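Complex shown without one protein chain; remaining protein chains in place.
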Amino acid sequence: MLKQLGFVLDANRCLGCGACAKACELNHHLPPSLVWRTIRKVEDVTPEGIRRFYLSTACNHCANPECLRVCPRGAYSKRRNGIVTHSPEKCTGCKSCVVSCPFGAPKIHPTTGKACKCQLCYDRIEQGSTPYCLTACLTGALQLREIHTLALDNLTRLTAPLPSLRLTRPSVYFLPPRRVKL
Amino acid sequence: MLAKHQHICPRNCYDTCSLISTTYNGVLLSVEGNPAHDYTKGKLCPKAMSDIQKVYSPSRIRYPMRQRHRFSGDWERISWDEALEQIARTILRLKRTHGSTLPLALNKYSGNFGALHNAMEALFSGIGPTTRAIGSPCWSAGVDAQTIDFGRFRCSSPLDMAHAKLIWLWGVNPAWTAIHQMPIIFDAMERGTTVVCFDTHLSATAARSHRFIQVRPGTDGLLALAMGKVLAEENLLDPDLPNYTLGYHDFLAYLDSEIRVERAATITGVEADTIRDLAREYGQTHPACIWAGFGLQRYTNGGQTLRAIDALGALAGHIGEKGGGVQYGHFETWKFSGLGHTEPSQAKANPVVGKNPSDRALNINKFAAAALACTEPPVRMLWLAGRNPLSQDADLHLWQKLMNQLEFIVVSDLFLTRSAAAADIFLPVTTHYEHWDLHASYWHYWVGVNEPAIAPVGESKSDLEIAWRVSAKLNELEPGSCTFPTSGSEKETLLRELSPELLRLLRLQSPKEILLQPLKANLPPASWAQRQFATPSGRFEFRSEKAVQAGFPALPSYSPPLSPPPEAPLRLLTPHHSSALNSQSYPPDTIPNGYTLYVNPELAESYGLNEGAPAEIANDLGAVRVRLAFDLSIPRDVVIVYQHPAELKDSCLNVLLRSHTTDMGTIATGAPGLALNETFVCLRRLTGSVQRLSPNP
Partner (left out) sequence: MGTVEWPLVLFTVLGETSIGILLALWWLDRTPLDAGLYRKATLTSGALLGLALVASLFHLGHPEAAYRALTHLGSSWLSREILFFVLAALAWVYLFLQISRPNGQRRVAAGIAGLLGLFGIVSSAMIYVLPRVPAWNSAQTPLFFLLTTGLLGALSLLFLGWKSLSPAQMAGLMYWSLGCVLSSLFSYILYFSQLTGMSPEGLATAQILTTSPLFWLRVITNWGAPLILLLPLFKRKRSFNPNLLLTLLVVSGIGEFLGRALFYLSAVGIHISALK
């Protein structure tokens, strides 16, 4: 079986500080209006207590990527390690990927007019280094794993409101946060 | 050409990170953490990651400027020589007119905590006895409490917390304000350590803890005393107490006669059974560490709160324990020489060095009122450095009055801050990428050198350079009028700052060795491990003569915080947010659009206000516009605004702040602290009418 690298986020360790997103922005020289990694605050309250946590997400490098399916130009490809990459030289800026990705990962770059997204710093990984976001993470909440070898017992995926959205099989898992009693 | 330089993040922050910058042909390219540092471990928070943006920010002021009329914004660029000439001539004229240098006032604090930034104090000392802001707006009461109890104010290495089996994070929010501590805590949790967070609301840290104990603001001391009482009742006291403490019988008698757990439960909002559970767990788990935050002591009873928590730690036998203790902060590594002008500072818990004995000392927290009250002679000139009082201080109406009646105001800063709007002369200063400096932390044990990586941006100059030039100009106009050096080398000055004591702590033969890399002081990782204390008795003092001399009860005791007046029934808390540090915002040049008021949804409902609704908080001092956001963990009589800078045109949060001071602070920092958590406001709907809304029954 081919490898599938993917992000695993320990929501118990993520403080939502934004170092990952900032490192991504700085090192990839993204213009101010563009982000590849976003942080969302999630709160869920039940009688048993509250879970207030952060989800740091970027491209999920899906096993079955929608961007790759819809791109008319084949600008997307999946590498042997599962990373979904985008070649700007092939891109015509048609936005098919932008509207079809259930996770909103591809964005149009304001200056080139072409799509772009998190490429999981594949060049760094090939040199034996880690993606900028992981290097920046202060608490070790954000990790990169080989998904097929992952013990999935305690991990969850993102929930989709519609079952059909599971089709893309995002390569991202979360260690759910514990609940704090109020 | 690529070059690397080492820096220390100079912000007033627990973490005081060690940084490495990369430059290309003298332009700053990147800033990374220094992996050699065992606490910050090469990781940076997003604030420091924004440094390059800050250094080259278009809104940074690059030249000296003169303002034609205060608050007019009518600035003109002037040369350094013009600026220095005007400053020096004013100083000399005031000195002649009043026959004294006391009309000259300096108000400086933690805009940059580097040792060489004390040049401003040394410059003023060189001029003569002057008027000074003393004390600290931050931690004074807690420092005094720990000084009373332990004799000195010190904390264990933050890495020592890894050994704790139980960690109590009490009134501290490291997830936002000391982020490098969090991996240490998380790792401990993964090894089985229980983490309990005590706070007034579910902080970012509380949300990551095993358990959150919600305490009514200002009642933490009572909670600690009640838990102490449970320890005594349930026979969980450290059997060794008679050997290393003083007055524990008196203290136990006080607990026995004055403290009722049920009553404490009603006041603190923590159920009696919870208090008992917590006390049992704390008494039975070894080692157990308490980290007491600064927010706890920003009350009129703040010093007593810290004393009560110290006492709880002592009763359970956690003081001196590896992985235990009551951690607050330290100044053990701040042994700087004071720029060669006075004796090495005696580990004073505030960075005021080079203080002239005949200075006129004004409490930094009541500075405006005190300066206005000075008559013989009056204060005529003010220099603000590393400070933004018009944004961050209390009594802003008095500040405004002071600014209006002063003859001359100089502000040295990076940006045109709210306070700079009052300046006659603005002097542009350098960032920590443009000057030499020496830094210690008040939390970890590292000391390090900050190298310049790039030439000063524009015509900016370091505080030390400015001090030399002012002295040179003074001596040029009137030889002998200032004893501060008139020139020098920043690097040599820095090396002279390493006092013999600091060299010993850092195990250095010669000061130059510090230039190679940051170093960790040779201090025991766990404080008070020998249980030999620096108090007069050499013991941990439950009963303290020093406290009595300073006018406090001998024993840690509870006195309630202030109660809200009927016309301002809500307590306003203004904790730090992860994206701002006092009036500094991150990323730079992004000032949030107005203040957000976090309230309990039920409170908002009782005022008929929805989430996102515009509203106003007000008290007798002023009013501030806010937008409502909900947080159901906030008590119904508390509202929260995370402090951040405001646009100059908008009224800033501190118009609501009165200079209530903390009970303690005078012993170690020279003046009581600021009880800023004792601010009360009312909430009003914004409909044009200024009528106060009362909650629906």
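Read from first to last, the chains carry the letters A and B; within each, the first residue is number 1.
Heads up, the rule we're going with is that a residue touches a chain if its C-beta (ideal position, glycine included) is under 8 Å from a C-beta of that chain, and two chains touch if they have at least 3 such contacts.
Keep in mind that what you see is a predicted model, and the values were worked out from it rather than measured.
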Shown chains touched by the chain that is not drawn here: A
Selected from A:7, A:36 or A:174 as touching the chain missing from the view: A:174
Missing-chain contacts mapped onto chain A: 11, 40, 42, 44, 55, 66, 68-74, 90-96, 99-104, 108, 112-114, 156-162, 164-165, 167, 174, 176
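The rule is simple: only the chains that are shown with their structure count from here on.
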Chain centre separation (chain A, chain B; CA means) in Å: 38
Chain A contact footprint on chain B (complex, rising order): 30, 43-46, 49-50, 175-176, 179-180, 182-183, 186, 189, 202, 204, 206-212, 214, 578-579, 632-633
Chain A to chain B touching residues, read off their complex: 12-13, 15-19, 22-23, 26, 45, 50-53, 136-140, 177-178, 180-182
